[in-house]
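What you see is the complex with one protein chain gone and the rest in place.
Order of writing sets the chain letters: A and B. Residues in each chain are counted from 1.
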Amino acid sequence: MSEGKTDYIPGQYPDLPPPITEVGVVGWLRQNLFSNWWNTGLTFLGLYLVYLIFVPLIQWAIIDADWVGDSREACTSGGACWVFIRVRLDQFLYGFYPVGEQWRVNMTGLLLAATIAWLTVPKIPGKRYAGLFALVIFPVIAYLLLSGGSFGLEPVETTLWGGLMLTLILALVGIVAAFPLGILLALGRRSKMPIVRALSVAFIELWRGVPLITVLFMSSVMLPLFLPEGVNFDKLLRALIGIVLFQSAYIAEVVRSGLQAIPKGQYEAADALGLSYWKKMGLIILPQALKLVIPGIVNTFNELFKDTTLVMIIGLLDLLAIIKAALEDPNWLGYSIEGYTFAGLVFWLFCFGMSRYSMAIERKLHTGHKR
Amino acid sequence: MSDASSEKAPAAASFWRDPEKRAWLFQVLVVAVVLALFGYIFQNTLHNLEKRGISTGFAFLNNEAGFGVLMSLIPYDETYTFGRTFLVGLLNTLLVSAIGIVFATLFGFIIGVARLSSNWIISRLAALYIEIFRNLPLLLQILFWYFAILPLLPHPRQSIELGEAVFLNKRGMYLPAPITESGFGWVLAALGVAIVASVFIARWARHRQDTTGQTFPVFWTSLGLIVFLPWLAFGITGFPLSWEYPELRGFNFRGGITVIPELFALALALSIYTAAYIAEIVRSGIQSVSHGQTEAAYALGLKPGQTLRLVIIPQAMRVIIPQLTSQYLNLTKNSSLAPAIGYPDLVALFAGTTLNQTGQAVEIIGITMGVYLTISLSISAFMNWYNKRMALVER
Partner (left out) sequence: MSENKIHHAPEGLPAVQMQGVHKWYGEFHVLKNINLDVARGERIVICGPSGSGKSTMIRCINRLEEHQKGHIVVDGTELTNDVKNIEIIRREVGMVFQHFNLFPHLTVLENCTLAPIWVRKMPRAEAEEIAMHYLEKVRIPDQANKYPGQLSGGQQQRVAIARSLCMSPRIMLFDEPTSALDPEMIKEVLDTMIELAETGMTMLVVTHEMGFAKTVADRVVFMDGGEIIEVNEPHEFFNNPQHERSQLFLSQILQH
């Protein structure tokens, strides 16, 4: 009972290894899976669910799947027919962009990847210039490259744009153009001027109160009525206008939350320095607020990325729409699961990556604030 | 810090230097620009409408629609007016939203609690569910269920059966329809009595606990009453309810309640998608109650069930309810994806078909947006009221 009491020198007690049931594989299993009969029951239920879902899934998607070939005749083994994706991949990525000009899309994509790396990888310096580049210079280059018509590039109509390329364009233009508008609206909503504030609130609440699809309907059927005779926007531009208006309201709310989180002392200090309103906002408040809301912005962007699929309903061929169209091809009827699974995989990789990134930033911001 | 006060503007600042006057001038300019923009748009619109020969105003709502719809909760055929079409669409939107809200809440709470389970596998599976369905576009999920999974269901003759009452096949889901006979009113009355009695029992139990300290199993007694009394009335009046079972006639089922595949797929996708968000809300709500609260309750001798009911849930609900409401709102707005699979909701019927028939884009989009905006604003007004009422009192 009183083990070691006699020959025990205080302060010299050795660290003993814990009982075998507490640590290691056994301890882990006992604590996390089999701590009592209820937990054990749940474990078996969980294992059964895993068996029910993943065994057939892997069987279908990998083991029994057909990967090579160029027509549906190649799909004979009863599993997934990835041949369909393989054959149509070009279209899924570029839409109907002329094959000879696709290098321009690839170039833009590479430039985009580099810009994003510059923006997000902490080791690369000059984040301020990266932001400027991403918001101003990159869009110009991308526009010139993609639509052509100058520098000896052959013009490519936007009606030919489609697939993943169009999805990315919609989402990126949506966020880049909505960003400045959103900041203005957020400042407007926190302004001391009653009329400016009222207008901002009305604008923000209007777009946040209606579904994106009605906004897209509006920009596709009502916008042409608003314009003077003879002026006509193409379908893509109309969709983009709708998306930007819609998105700016959401960004405004995210930015507003950041502005609210800045301590009052910062505003007072800027006033004390005698800075004008725009200098105060631009030099002191916004840089701090925007840093705080990066996770929020990424989350909004994530939602927007998913929502770009809605343009299908007004007839644009984004990744999802072009896959749906391909599924209606009489030569490839009956491969809906493969088509949607592929679309899902692409969207999921983008969205999951973004949500993880935003979570990582959030953790970093939190630790930064504690110190 | 306090140097700012010394920078007050002198009493007689010139017009351009007085910030207040500058602010007013700026606002007047803003109003002028906004008005000019609206005027310009208005002019263009009038001109364009005239040129295209499209009439204006809301008179079209009284015109005969001339088209039928796939599904309607109220009597409707092509002889009814566009106003009626609007109502049919609105009701269908509300129906799919209500179904979606019920199932999303159910799945969401189950998965949210599973996510917090101490069992590793259950918690991982819940996390997997959340990460998969939250990160896929809703439209993709709707299309997947409707175009990829529903066609895999059997033909009506080989329907999946559940006790010869519920049938599921390519053409939809078939449920038995209740048919009430005379005397069923008594059953409803008994239910009413049971509910009223439960309220009184709850009050009495509370009063008794306040005076004597004895607790009373209110929940189980009320449940017993609410189940037992209607059954008793049901038996005494001679079972005045029959079910009309769906029956296979020819190539399809007749009778019972038919859930069209469009409704089935849309409600399923909305529930599954929103459940992933609700699960996260439930998880973060429960986690927002610090562990110290549980420890304090345990240290006072409260049992785990009491701790959950008296300490954790009341605090977690303050965090959960506002976010939950905003998810319900999102679900309702997301139900507008219905046109993608042809479910006749407000957007499909009104902003789609009716707009194509009449061309009155401004009015129709205006009404449609107005409906959603009304729903949104009334719910956020409710939420503001709720948050004010429930906010924890702080210094």
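The definition used in the following text is that contacts are C-beta pairs under 8 Å (C-beta built on N, C-alpha and C of every residue); 3 or more make two chains touch, one makes a residue touch a chain.
Note that the structure is predicted; figures quoted are calculated from it, not measured.
Checked against the hidden chain, the listed residues B:252, B:293, B:358 or B:380 yield one contact partner: B:293. In the complete complex, the residue from B:56, B:209, B:287 or B:356 that touches the missing chain is B:209. Residue B:306 is the one among B:79, B:180 or B:306 that touches the chain not shown.
Listed here are the chain A residues that touch the chain not shown: 1-5, 8, 10-11, 13, 15-19, 22-23. Seen across the whole complex, the unshown chain contacts chain B at 209-215, 290, 292-293, 295-303, 306, 310-311, 314-315, 318, 392-395.
The rule is simple: only the chains that are shown with their structure count from here on.
Here the CA centre of chain A is 25 Å from the CA centre of chain B. Residues 31-33, 35, 39, 42-43, 45-47, 49-50, 192-196, 199, 205-206, 208-211, 213-214, 217-218, 221-222, 224-229, 268-269, 271-272, 274, 302, 305-307, 309-310, 312-313, 320, 324, 327, 336-337, 339-340, 343-344, 347-348, 351-352, 355 of chain A are the ones touching chain B in the complex. Interface residues of chain B, counted against chain A in their complex, comprise 1, 3-4, 7, 23, 26-27, 30-31, 34, 41, 44-45, 47-49, 51, 117-122, 125, 131-132, 134-140, 143-144, 147-149, 151, 333-334, 336-337, 339-340, 347, 351, 355, 361-362, 365, 368-369, 372-373, 376-377.
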